[in-house]
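Please read through the structure below; I'll follow up with questions.
Here the complex is missing one protein chain, while the rest keep their positions.
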Amino acid sequence: MLSYVLKRLAQGILTVWFIATATFFAMHNVPGDPLTNDRAMTDTTRANLEAKYGLDQPITTQYLIFLRNLSRGDFGISFVQENREVNDIIREHFPVSAMLGVLAVIFAATGGVLFGALTALYRNRFPDYLIMFLVIMGISVPSFVVAALSQLSLVTFNNLIGFTVLPVAGWGTILHMLVPALVLGLSTMAYLTRLMRSSMLEVTSSDYVRTAKSKGVPATRIFTRHQLRNAILPVVTVLGPAIAAITTGGFVVELVFAIPGLGRYFVEAVQQLDYTVIMGTTVFYGAFLVFMVIIVDVVYGLIDPRVRLET
Amino acid sequence: MSELSASSFAPIEAHQQTQVISRPSLSYWQDAWIRLKANKRALVSLYIVIGLLLFTIAGPLVWQVDPAIQDIEQISQPPGTDRGATIVPDYEPWFGTQGLPGSGLRLAEPANSQTVRMQWDALPGANGHRVYRNLFPVGSELAYGIPLAEFLNNDTLYFEDRLDLQPGRFYYSVVALDARGQITDQYQSLTVDLERVTTLQEALERGLIDTADNIQIGDEIELAWHPLGTDYLGRDLLARLMAGARVSLFIGIGAPFLFVLFGVVYGSAAGFMGGRADQLMMRFADFVVALPFLLFMILFKIAFGIGPGESGVFPMLVAMVVLLWPATARLVRGQILQIREQGYISASQLLGANTSYLIMRHMIPNTLGVVLVTVTFAIPSAIFTEAFLSFIGMGVAPPTPSWGSMSNEGIKTMLTTPHELFFPALFISFTVLAFNLLGDGLRDALDARMRNVE
Partner (left out) sequence: MSADGKKLNADAPLLEVENLHVEFDTYGGTVEAVRGVDITVEQGQTLAIVGESGCGKSVTVQSIMGLIPMPPGRITAGSARLRGHEVLGRNRIDGKEIRGREIGMIFQDPMTSLNPTMSIGAQIAEPLQVHRGYSATDAFAEAVRLLEMSKIPEAAKRARQYPFEFSGGMLQRAMIAMAISCKPSILIADEPTTALDVTIQAQILDLMQALQKETGMAIILITHDLGVVARMADEVAVMYAGRVVEHGSADDVFYRSAHPYTVGLKEAMPTNDPALQHELKPIEGSPPDLFAPPRGCGYCARCPHAMQVCDVQPPSDHFLHDHHFSRCWLHHEQAPIKPETIYFKDAKA
């Protein structure tokens, strides 16, 4: 088991390195240099920045400087918001996105497994049809529409009740997080429901479930120990990338609900071509994604003995 | 049991023993087509997809309205609104009406979409006045709305509003200013309903009437019809949706086709070559997957020299193709590896088949099913991606329409003019839904292994 984890970690570091390198060279092959934006910048600032990042040096030297800074965890200073370190930006806003993301994933995973199992159990009966209809809607309606509509209904709901049951925007308490997290996790929940459903159906018609039935094992026990355990495997596999996608793609929800998360700042940086923020956030997100996938793989290894014993 | 005669025991004829083949034998594709047709949802989706393609390609030929033309008098009109407009004389400047009867804030003449003329008497204690306009009544919170004009003395007691006039209801307020020019609580409000008007000149220019029709001042004419309404710049929504369909579907279908094609070639090569080459190729694919999509989208946009606020259809396409092929490649490679192990390949080889025959006759047809399904599912994903990118301003920018950018514009006025969001979002949802259901149906029909057991 340990060797499995170490191997995955090593692969992960390699991947992060690759992302950083690709990002670096991509940004440097773009016409113009990062400082050619019409922003008022004093000559001394410009000179300082040039010196710090070695922008006047050949590209290989710049790359080495970049790697060196990266290994120290120094992502540099924002080009746009002067005197603000990228690390600070990340440190301040990532936890917000992460909390939102984790909550969304919890909603998506529990909802997906629960509803998927339900549709498989009640196959071709009313609960199945209802849930699948909602699922199809869930994957067809674009996220920004869902976000906007949910906010609208929240306003209406609050008006009906007379007081603010759930806050409509902003960040702070757990109440602020509930609706945005739900909205964020909705499309993933729909996807996981479908996945769980087909997985369950496949498992249900498998030989080993037939064997369990032939042993006279009661239906509930078959459900938990034989069906659920095996059906959940594909869902767990997908969970890793899903977590990362949710956390990094929460931009829309952050925008609509006025949540100060990292996604929003990233896109703003992109629109303003804030070089260091773009680089830093990209590498950070990349590392986060890799890390999440590793965790999920480890969990998968815990559930499915074939994986951990075969490698 | 019936009576058995001696003849019943006569030996049977040979032809009676031939097996009657009760069902005709079907080829793989025929069988798949029958299954697909049996699947009601998939069939309906297929029709929707075909309908959409017709809408995009043939639509503009039927509904020949230029999506860029602005119908100023019908800005943000939901479908089905009254299109009548009265002809009025051309505009002439106004400087107040002498001897206007009545008192307080009142209209000098009926308000219309050309101009709103109002006059008032000086409010007690006012050292000047400010004119406001709101879409909602002022109410107790004193929400006056947008300030239109300010007069720092009491000499001017009239005002003509020509700003962005739309038929409908406005709430005007005149607020008294104090000695320092700040607003006070003293105000007067006026509810004004605007009638839609246009001049002869404009009507002629826009082709709404003909000189031969002999239209006079005061006659009512009908403005252009917009079946789905207009957007915030007065552009016909239906025409924009058609034009937007072109962009959205071009990317939504074009990108998946391209990256699936590339993925198929790459994956087949890897699967077929096997060994080290395969390992290397797959490692590279893994790395490409790790690359952040949004970032590279932006970088491509910059690289193509497209600034913020400009449309980046081509970079979007390139970015999607370059970054999204690995999933398909892996899928196809897996298929090829599986097929290679199958008995019929060895059998075929033993019978003397060469490599190209194996590829053409055995491998490709057996992967086509998987590929087709992948494409069908990649399309809604691509459409969403385009919508999302346009939404955050990284894709198509105004004035080029795409369903995503139209939704983006629509969200801003969601509360007041919901139709501007509703229609593009509906089209996106329908398209995505149709392709998803079609993909499901294709998967069920084409491959027993992949079948979603229902």
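Letters A and B mark the chains as written, and numbering starts fresh at 1 in each.
The criterion applied here is as follows: a residue touches a chain if its C-beta (ideal position, glycine included) is under 8 Å from a C-beta of that chain, and two chains touch if they have at least 3 such contacts.
Everything numeric in this text was worked out from a predicted model, so none of it was measured.
Trainee: Taking the entire complex into account, which one of A:P58, A:G162 or A:P305 touches the absent chain?
Mentor: A:P305
Trainee: May I ask you to list the residues on chain A that touch the chain which is not drawn?
Mentor: 124, 205-208, 210-219, 221, 225-226, 229-230, 303-306, 309-310
Trainee: If the missing chain were put back, which residues of chain B would it touch?
Mentor: Chain B touches the missing chain through residues 1-2, 4, 6-12, 16-23, 35, 38.
Simple rule for what comes next: only the chains that are shown with their structure count from here on.
Trainee: Using the touch definition from the top, list the residues of chain B that touch chain A in their complex.
Mentor: Touch residues, chain B against chain A: 286-287, 290-292, 294-296, 298-299, 302-303, 305, 308, 380, 384, 387-388, 391-394, 404, 407-408, 411, 414-415, 421, 425, 428-430, 432-433, 436-437, 452-454.
Trainee: Can you check the complex and tell me which residues of chain A touch chain B?
Mentor: Residue positions touching the partner: 15, 18-19, 22-23, 26-27, 29-31, 123-124, 136-137, 139-145, 148, 152, 197-198, 201-202, 205, 248, 251-252, 266-267, 270-271, 273, 278, 282, 285-286, 289-290.
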